[in-house]
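Have a look at this one before I ask anything.
Note that one protein chain of the assembly has been removed; the remaining protein chains are unaltered in position.
Letters A and B mark the chains in the order given here, with residues in each chain numbered from 1 onward.
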Amino acid sequence: MISAIAFYLFALMTVFAAIMVITAKNPVHSVLFLILAFFNAAGLFVLLGAEFVAMILVIVYVGAVAVLFLFVVMMLDISFSELRQGALQYVPIGLVVGGILLAELIFIFVGWHIAPSAMDNRITPMDQTVQNTEALGRVLYTDYIFAFQVSGLILLVAMIGAIVLTHRRRPGVRRQKIADQNARRPQDVLDIQKVTPGKGI
Amino acid sequence: MELLAVFPPLLAFLLAFLLGRRLGDRFAQIVTCTGVVVAALASCALFIHVVFGNDMQGDPRTIVLMHWMTSGDFKVDWALKIDQLTVVMMCVVNIVSACVHIYSVGYMSHDESKERFMSYLSLFTFAMLMLVTSDNLVQLFFGWEGVGVASYLLIGFWNQKNSANSAAIKAFLVNRVGDFGLALGIFATFAVFGTVHMDTIFAMAPEKAALTYHFLGMDIHALTLICVLLFIGAMGKSAQLGLHTWLPDAMEGPTPVSALIHAATMVTAGVFLVARMSPVFEYAPTALMLVTLVGATTAFVAATIGMTQFDIKRVIAYSTMSQLGYMFFALGVSAYGAAIFHLMTHAFFKALLFLGAGSVIHALHHEQDMRNMGGVWKKIPATYVLMWIGSLALAGMPFFAGFYSKDIILESAFADHTWFGNYAFWMGIAAALMTAFYSARLLFMTFHGKPRMDHHTYDHAHESPPSMLSPLMILAVGALFAGFFGYESFVGSGAGASSHATQVVATENVVIEHDVEAPVVEESTHGHEWNRHAFWQDSLFVLPENDTLEGAHHVPLWVKLLPIIIGALGLLLGAVFYGWKTGLPQKVVSAFNPIHTLFYNKWFFDEAYHAAFVTNALRLGRAFWQGDKNIVDGLGPDGVANTSQRVAGVLSRFQSGYVFQYALIMILGLIALVTWMFFKMVTGQA
Partner (left out) sequence: MSDFSLSSLMPLAPELFLAVAGMVLLVVGAFMGNRSLRLISWASVVCYGIAAVMVVSGDGGRAETLGGMFVMDGYAELIKIFILVGLAVSAILSIQYLYQEQILKFEYPILILFSGIGMMLMVSAHDLLSLYVALELQSLSLYVLAAIRRTHLRSAESGMKYFILGAISSGVLLFGISLIYGYTGTTNFALIGQALGAEISLGALIGMVFILAGLAFKVSAVPFHMWTPDVYEGAPTSVTAFFALVPKLAALGLIARLVFEPFYPLQDDWVQIIWILSAASMLVGAFAGLRQENIKRLLAYSSIGNMGYALMGIAAGTTAGLSGLIFYMAVYMIMTAGTFAVILSMRRQDVNLEKISDLAGLSHHMPKLAYILAILMFSMSGIPPLAGFFGKFVIFQSAMESHLYVLAVIGVLTSVVSAYYYLRVIKVMFFDTPAEPYDGHISWGRWIVLAGSVGFILLFIISPSSLLDICRTAAVYLIPSSLS
């Protein structure tokens, strides 16, 4: 009972927050609503017994991604209302399209059943004594090593991409070159001259 | 060995064509000449293997190189079918080609794009080899088109000359008519036999002999239809009357090209085709009759034109056409061996004549008109002697190559004992007279009499370099001895009656009935006598009742003697007209003015075609164009084009560049698909 109430609470809050993200006038508010949506989604995960994923969601998305968004939004002075000006005329058609898709999905949901073999096909850590995190750890590097490693490659590409697209080498920037500094010898840079009094150099 | 006889020219072509410009003319010349000479040597060795191998029984073989294509029942391989017929053709092609290659090094020495020329020659040689070695009709067609393309490229080689370009186009277009016939013939063959593989076709030919197609209320004999269509293809390539107009114009190409393509090899492809398909033609007597008639008429008409022309190359070109006519009526009376025999000897002496003419032209700074020649025999004695050899061979003087082959053809025609055989015989005799006449005319106008060119040219006339003369020598040897040594093999009597070729002239024989009746295939197996059956084995097929070659050895003496007498007479007349009483030709011309006009204007073929086809086609085209523009275009192409443009306009309006529009269209598309699935599911379940 309590879990049901909690579920609907979290679910409704998630949907509400998601709507607010795209309707809020102030971009900072949007990001804050996004954080709210993430929190509620984390709540849903906890209800499912997936506390690890819930915590990761909070740490990564709320703690890092959303805050990064917040910084970007605050630092770049973008007028979102201007950007959104043209989009308003697409609301009716968007509503119609979304409505149809929604109706169809509801239709599917109503008539939903699972395949006879579906229950046998499930791969779940049935061992209840094991903790969530440990269970994930057990399969992540064994059964799912392939997906895991390819994900790693994706992240590598993402990193390369980010560097390629943003890194700029500006001329005229003075950098510290430690090797050069260490290699400096007095005789290269110093010139000892005898100064005759009264004459100057 | 087989590959060595076929592929070096291809390799040489690729090397010379791709790298020729970079590595220089010398490289291209060396590589192409080497390629063809290697091929020539290999094909000679192959000749010995195939003909004399297997204890003199002959050793034909088919080598499947690789699988080509399959589409349903239609299955084709790349293969080399090498039997006695093929190997003869290969020798002719490769030897003549080698001579021409070497000759070209000298002849084209002043040309700018030597490497292009040499590579085209090699390409042609390869295509021709593909043609003769194919074991199926599709590969043959490939080679057929290949030589057509190479011929087009070479005729138009001097593409800065307008006349060369239009001659090339004309050759291409006229050949297209013939090729269309050939293609239809191949389709018909596939429709009737269900295969294009030659050996299978030959094996099935007897059982299809009675097959007829009911078409437009007529019963059409299937094999006759096939053979006539194939013959139309052969007519185009071999310049038979009707489709011959391209050949004289093709003389716009460089002279070595004329020698190789338009005298020795490509134009004989039609002869080869008919000989190759002899097992089918034998069951289509109507088609054979057509072949005889066309061939005989061509031989006659071309000879009449040849007598009146003044361009030295055109004279030889018409002579070629006339000789091809001989070959065809030999085919028509089932004397396939004789046709191929003449093909071979002709290749030698005609290539010799052409190259000799080239040598003359070269010496006289590209002067081709015989009216501007004369008296140069002292200046270019070697060429002079060689031209005499070629001309005597052409005129069929005894012991020259042409004598043996032309005589056996005429005897075969006589021995056919049908009305068209007789027609061919008399036409051939008439043509032989004229052949000898124009040969003499050519020699006397070119080499004797007073020099008619300007002094400068005369003084600078010079003998050709050895690189040009040496191939001529080789060809001259062929023109001298090919007939003598080939006689027994190609056309020798199956009865074993005559042993030595020269005796045939002297000995009188009577027709021995039972020999004619005897089945040919049986004869080839018994005994080890060396005659045409032992030579050809199964590569040519003659029905026993059509075996005119056997009959040819038993014709009355006057038939055997007549060509010689006629030939001598022709030579004599020519000598009198153009060497002794030089005023006489003018009188004769004015006396027979209408006939001369007819001959001189080539029987008005070009004019008739122009009036009948070109003009009318233009008029028709214009009429169609008017109607087309207003009615058909309005509704059809233009209408469609306009609508297409409008559709394109609408479509490009969607391409606005806005991401959210793109996304919207994607989602709409998705929803359309999903809705379609729903619709189907709901209606399907209901």
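Rule of thumb we're sticking to: a contact is a pair of C-beta atoms (placed from the backbone, for glycine too) under 8 Å apart; a residue touches a chain by one contact, two chains touch by 3 or more.
What you see is a predicted model, and the numbers here were worked out from it, not measured in a lab.
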Among A:122, A:170 or A:194, the residue in touch with the chain that has been omitted: A:122
Touching residues on chain A - with respect to the absent chain: 104, 107-108, 111-123, 138-139, 142-147, 150-151, 153-154, 156-158, 160-161, 163-165
Residues of chain B in contact with the chain not shown: 66-70, 78, 641, 644-645, 647-649, 651-652, 654-655, 657, 659, 661-663, 665-670, 672-674, 676-678, 680-681
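One rule holds in what follows: only the chains that are shown with their structure count from here on.
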Computed distance of Cα centres, chain B from chain A, in Å: 78
Residue ranges of chain A in contact with chain B within the complex: 87, 90, 93-94, 97, 100-101, 104, 107
Contact set on chain B toward chain A in their complex: 660, 664, 667-668, 671, 674-675, 678
